[in-house]
Structure formats: C-alpha cells, structure tokens
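Left out: one protein chain. Kept in place: all the others.
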Amino acid sequence: MTRSPVWRLAIILPLLTILLALTQIRPGAAADWDQGVLRVGVLEEPKSLNPWLAGDSWSSHVQALLYQPLYLREPAELKPAPWLAAEPPVFDPQALTYTVRLRPAHWSDGSPLTAADVVFTAELIQALKVPRFASLFAALKRVEALDQHTVRYKLSRPDASFAARALGAPVLARKQWQPVLEQCRMTQRPLASLLQYKLEAPLSNGPFVLAEWRKGVYIYLKRNPHFFGQGLTIAGRRLGPEISGVVFKVYGTSDAAVLALRKGTIDYYWNNIQPGYLRDLTRDPAVRLVHSQKSALYFLGFNLRRHPTGQAAFRRAVAMLIDKQFVIKRVLQGSGEVMSSLLPAGNRLYHLDQTPDYDQPLTRRQRIEKAVAILSAAGYAWDQPPAWEGDRLRPGRGLKDPEGKPLRELGILTPPADYDPQRAMVGVMAQEWLGQVGIPAFARPMAFGAMLEQVKSRHDFDMFVLGYGNLPLDPGWLGAFFLGANDKPRGWNMSGYHSPEFDSLANQAGRAMDPDERRPLVLEMQRVLMKDAPFLPLYNPTLTEGLREDRFSGWVEMVGGVGNLWSFCELTPRAGRARP
Amino acid sequence: MSVKDQITAPAPPRRHPWRERLLENWRVFHRNPLGRVGLILLAIFAIMAALSVAPPLIDPMYHPMTGVDPEVMHSSPPSWRHWLGTDFMGRDILSQLLAGTRVAFMVGVSAAFMSIVLGVSVGMVSGYLGGWTDIILMRLSEIIMVMPTLLVVLMLAALFGKLGIWTIVLMIAFFRWPGVARVIRAQTLSLKGRPFIDAARVAGASHARIVFRHIMPNVLPLAFLYMTFRVTAAIIIEAALAFLGFGDPGTVSWGMMLQWVWKTGHMFQAPWWLLPPGLCISLLTLSFYMLGRAMDEVLDPRLRDQSH
Partner (left out) sequence: MTRYVINRLVQIVIILFMILTILFVLFRLAPGDPVARMVDPNMTPEDAARLIAQLGLDLPIWRQYLAYLGNCLTGNFGHSFHYGLPVLEIIGQRLPNTILLFSTGVLLSAIAGIAWGKLAAWNKGKATDLWLTVASLITHTLFLPWLALLLIWVFGYKLDWFPINGMISDEVWLDPDSGVLMKAWDVAYHMILPLGTLFIMHFGSYLLVMRSSMLETLKEDYIVTARAKGLTEKAIRNHHAAPNAWLPVVTSVGLSLAFSINGGALTETVFSWPGIGRELVFAVSQNDYPLAQASFLLVASVVLFSNLVVDVLYAYLDPRIRY
C-alpha cells in the first residue's frame, strides 16, 4: 500500500494479463466420460425427486425418466400404450374392475417389479391421501394382486377417467417406500413426514437412474441397465435407450440457456423459447427449432356471480369484441392457434370442432356493430353509441345496463407482464376493445399468487385472463371446472357457473366407462359451455423448442413437445462426433 | 471579491438576515462544481418528468402501458416513429422512460418527505424529552437503521402480495427515518441548552410550542439536507424492488423496464432498451447525491474549502 503509482501499475498489469490469459482456458475442455451423454438445459432444477411431494413441471421432467406408469400415451394417436403393463386393461363393466397384466420388469437395483409394487403404490396413495394423486384414485375401492404379475382394481363407482388417469400414475417401489411409510406412520403427521422425506437414492424403473445431483447446478442420470423396455418394441417403436446418460444443466435464466444451446454446451433446451430469441435462432444453422402443439388452454374468465358479467348477452358481446386472430398474429407473433372450444384441437378424440360466429374472421367494424346489436337486444343503451365517422371510430359513451344504471369499472385481472407478457397484453387489448364500445374495462396486472387468491379463494373479480399450460388429455377436468358443486372457496369452479343441464351431462360423462358413450357427452358439454360462455377460450400457444442435431438424432415430436419419454428412449448418438 | 475590494467597498445595505443568509448559502452552493452539475442534471430530469404527459396526447399508441402500435408488435430498434425503439409488446420506450421519470420523482420525493417528517418529529421529541422516551426511540431507530432496507421491504412486499406504488413509498419511508432522527436529535440536544429556549420556558411556553416554534426552524435546514440523501435511497430501493419483480405491475418505472428487458430475454438483443433506464436511475441518483454533498458544504462551514 505504500507503493507509488508506477509500482502499482507494475504489479497490476502482469496480474491482469495472467488473468485474461487464464480466462481463455475454458474449464472442462473435451473429455471422454460424456460421450453419448445427452445434455439438456433446464431453467430450474426439480424441487424434489420425492414423487409424492413434487408435481411441478421441472420436477416432472426428471421424475418422468425415473418413475414409470402402467400406461403411457404414444406419440402418434395419443392413445395410452401398455408400458409397464403388457396389454390394455381388461374392464369388467358388471364388477367394475380393471385387470392389468404386467410385463417382466426390474428396479434399478436388480430386484423384480411385481404386482405388489403396483398394489402398494395405490394403497399408499389412498391411505395417506397424497394430494398429488388422491383424486385420481378417489373411485378406487380395493386393489389386489392376483399373482406376481396381475393386478385387479375394483372401483366403488363408475369413473370414466380412472383408466386414463389412475393407470397413468407412476408405480413406485415397495422395497424403498414401505419402510419409509412405517416410519412416517409413527409420527404425528404421517403425510407431512412422507412429503418431507429426503430421498437419497431413488429406485428407478425407468430408462435412467440417478447418478449425481449437485444442487443448483446439474443432475446426472446414468442409463439404467435393468430398464424393462430395453430392446422392446412398444406401440410400434423400438426402444433403447441408446444414450449412456442425461445431464440436466440448470440455468437460472433463459439468456444463459439459449446461449449455451447456440454454443453447443447443451443439446436441447427443455423450455418454451420466447419470441425475443427466435430471430437469432432461426438464422443459426446449428440449431433446429421444433414447433409442437400443446394441450393448453388460455382463456378469459368471467365472474357469473356479478353483474354485468353474469349476463350471457354481455359475455357474448365481449366474445364478439375480442379479435383472437389479432391476438395470435400480434401478441403470439403467429405462434399459436385460435381456440374455439375449451379442449384444444390436439385432443383429437374429444375436441369439439365448431367455430362460433365470433371466431369467424371479421373486421373491427363488423365486430363492433355485432356487439352493439347484441347489447342493444339485451336492453343496454348508450348516451352516445359508438359511431363511425368515415374511418375513425368515436367510442361509445355512457353505457347503461338494462335497468338503466351506468356500468361501473370492470377489472380484467392478468398476471404481470414479466411473468407472462402474452396474457398481460391480452388484458391490455381487451381493455382497448371493450372501451371502444363504451364498456369501462381496465386491465389490472397483479402478482400471480395474489391473483390466484383473489380469483380462486375470494371470487373477487370481474374478468381474468389465465391459462393452463399442461392440461390432461382426459377431459375429466372439464367437469371439475364447471360443476355447480365446485363453486366454493378454493374450488375449481372459479366462474360460479351453475347449470343443471351441464351438471347432468358432466356427471353422466364421468360415469361413462365406454369411450363411445363418453365422447358425444363430452362434445355436448362443450357445446353447452360455448353457448353459456363462462370462459372465453382464447388461444393455444405453440411450443417452440430448440435442439441441436450434431450429436444425437431421433427426437420424437409429440403434443407437449420434444421432451418426452419416447425421445429419451429412441435418441441415438451420431457416429464419430466428439464434443465441440 | 479580492481582499482589497472587500476593504474598500461600501458596506451593503441591511436586509433581512435570513434572506442574506440564503443568498450567501446560494453563493457557496453555486460555487461548488458538484452543486452546479447536480442542479443541471436535476433540471433535465424535471423537464423529462414534465414532458411525460405529452406522448399519449400526441397519439394513443405512445402510451407507456397500453400503447398499441398497429405496425410494431415486438422489440424494435430506434426509428423515426419510436425514438428509443419499442419493447417486446411494441410499446414506445421513450414514453416509458419519461413516465418513469415522473414515478421516480414521485417515489423519491414522497418517501423522502415522509421519512423526514417522521424522522424530524421523532428526533426532536426524543432529544427534547430525554429519559425513557429517548432511550426507547433511539433503540428502535438503531434496529431499523441497521436492517438492510431492501430485504425488509422485499419480505413485506411478498407478504402482502399485490403492492401498490404508494404502499411501497410508505414502506420505504418507514425504514429510512432513523438516520434523520439521530442527526436531528443531536441537533436538538445542542439547541436545548441554548438561552432562548430557557427564555421561552420561563415565559410559560408549553413543550409543544417550544419544540415546534423554536427548535424546529433551526433544525429544518439539516433535515432538508438529509432529505436529498433519502431521495436517492428511495429511488434505488423502488427500482430494485421493481427489478426483482415485486413492484407495482400497473406502474411503469425504470426498475420495471429493466425487469422487462431482463425477463423477456431481450437483454442481449436490445441495448436501446437495456441502457436508458439504468442510465437514468444512476444519473438521477447521482444528481441528488451531488446536490446533497454540495449542501453539506453549505451547512457545515468547516467543509468549505477556504483555499479556492
């Protein structure tokens, strides 16, 4: 500290040069151990690999490679294919039983997977009422192992979703979890203890097994030599896995992940790529962009308990004013499709293919005129209705409801712009469009947690824009969202929709064990819902993912993206390419 | 004025003493380069804030929050239509920047003002009354002062879910008063012993009257000085909160702009969006800080450099 400036420079300069030189040594230059290892970038690491606790998407990504279900949807037709099961379940309508025969399979420690594991899983879920799965097994009365490889489920009542949902739940190892269960039973709060159990070495019945998890940085999965599917052909697809392992690299921000993809440090970024990056990525020859459909629903919800949103005519007018094509083209930058029904088009079996009048391509002028017509017919009146002066619109003013009272300010709740710019923008546009006709609507971005609280628990809203990115293909949730009985705090009927017609259809559909019987019921449910419009479905965004094909090939495209179990089982390393 | 001039010039006519003092202070302030630069910067920002009402009036598509440009729906570089380009939703960045100036001033000044009011009151009361009141208040201020304000406000922000801009202002004010209070208390203590206070007490003035009528005017200049420092803290905290995602989603502030550019993945692609907000925050903070340092010199004659 007592050196003169010259001295100081003499020390700093060499240090800096050395520092700069060192930064050119990239730590981790080409190594041998990771030949054949797929590198996947993720935004967040799994919360936990404890299957009872964590059902969020980041945890599911990794868990899907470890814990396998009896039936798995195949990519072509999205029908459940026998996975751990050897053949489709045998249903006895009289006895209300499903009989499932298992394939020969083993756990990652070599021990055999038997019917006892399947029975154990179902019984644990029921006994402790594990929140993640409890409702799937609600109709289960009893489950028993007929022999080492056959399981019989007996239902207490018909449940149309049972086969798709409950039999699609993962099977866990009795050997691992039985002692844990016993421990938890001795505590005051068995369920909490189970959820908080720290899982060190999960037994896997999937294509990979956990090798190392360095928190916050990476998860390394190695190929499971005991994977039952190795070499098998299921649903017409030949399975491996041919890759020796998967490394999930955790990047805190999308910037880092996309950069890594471009640099070649990862082979696949398992997340939707926002439009901001697409320009650069489309120009990059090494990166391939894959567009997939999603089983998603983004919608505008109305509060039917309030006025004027409780009036069907008002809702229909709002539906008329919202230009979904514009939303797709501008807000989603073309990356999505209009949703005219609550089930997306990708759900081929149950999707209602009809286009209501408000989803036809109409000009702004036509929309406004039609909306005004709808409102006038319902008894709404203006001091000054919207009028056209040549090409310019003079917005309507002084809109009054059929009882002559002026409309109060209506709030459109949306998530904040950084959480989901698209939904926030939809709120803003809706505000503009409704305002043109004189409806005093205001977009209100809110912190997501607070918004959920207001919408689901307190039912304190007029309209809101929400979305579900990953809806089950089985339409059982449709009932949950709109059954009159579910209109309660924290209940799933957020709109407060009560329709005896819908309730009877939904209950019938819930009991229809025969798909041919169920399908028309579900279609009719959608028709009723579209007529009453408690939700206005808006769009189904396209999932855009980025991957590299210089090291691996064989990605399987499917509804929900390229990151599916089939891809992981079918990917093969390209010959002779070392790491860049 | 040189020494010779000072001796030969006629004595200036008598004016009100406080006006004379103000002018003298202004001269000192003005002489200080920090003060000059700070004032200029502040003036620029004030103009920006005033101009912020203009863009939506020119064309609704320039509205910072709801501006919908029919032709541009994505982040675009500066152009004739949009002098600083557009953000990811096609909203004009310049109008956002101007609106943010308004928010920054509002938040900064309100939070500072409130914390000063609180701090001065507490400081005076504590210094004047002494005893247990003093001890308790000072302990309280110690605790609050020592806490990292951002993290505390963050905790509160998350607890209460949705945060309006005024709630944020209140919270910031609540955690910044201790610094002022201590200084004011010290001043009050030194004033307490002065003869004019004794005279007032003898004349039968109540405590409240003494405190507010006699002590407060003498304490205010110091309070005013400290207000400038509070402003910088308030602006930074609000910006940091907005940056982390806990700000008021309905308000466009500079911190919010940075959050948008960061979270929507345009950090590397859109320097026209990344640079202005941060630059503004830094410059506004700098200007208040310089102002504060210059005023420091005004108030504390010892700091005045005699060898100019």
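For clarity, chains are labelled A and B in written order, and residue numbers in each chain start from 1.
Operating definition for what follows: contacts are C-beta pairs under 8 Å (C-beta built on N, C-alpha and C of every residue); 3 or more make two chains touch, one makes a residue touch a chain.
What you see is a predicted model; the values in this text were computed from it and never measured.
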item	value
Touching residue (missing chain; options A:A145, A:A256, A:A378 or A:L407)	A:A256
Per the touch definition above, residue among A:K141, A:R157, A:R185 or A:R214 touching the missing chain	A:R214
Interface with the unshown chain - residue positions in chain B	34, 139, 143, 145-152, 154-161, 232, 236, 239-240, 243-246, 258, 262, 267-268, 271, 274-275, 277-279, 281-282, 285-286, 289-290
Residue numbers in chain A that touch the chain omitted from display	1-2, 5, 19-20, 22-23, 27-28, 31, 33-34, 47-48, 50, 53-56, 129, 131-136, 189, 191-192, 195-198, 212, 214-218, 220, 247, 249, 251-253, 255-256, 259, 265, 449-450, 452-453, 456-457, 468, 471-472, 477, 480, 488-492
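Assume only the chains that are shown with their structure count from here on.
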item	value
Distance from chain B to chain A - Cα centre to Cα centre, in angstrom	45
Partner chain A, residues of chain B touching it in the complex	65-66, 68, 73-75, 88-90, 161-163, 245-246, 249-250, 259-260, 262-270
In the complex with chain B, residue positions of chain A that touch it	253-255, 258-259, 274-277, 279-280, 330-331, 333, 416-419, 421, 424-425, 428-429, 431-432, 443-447, 449-451, 453
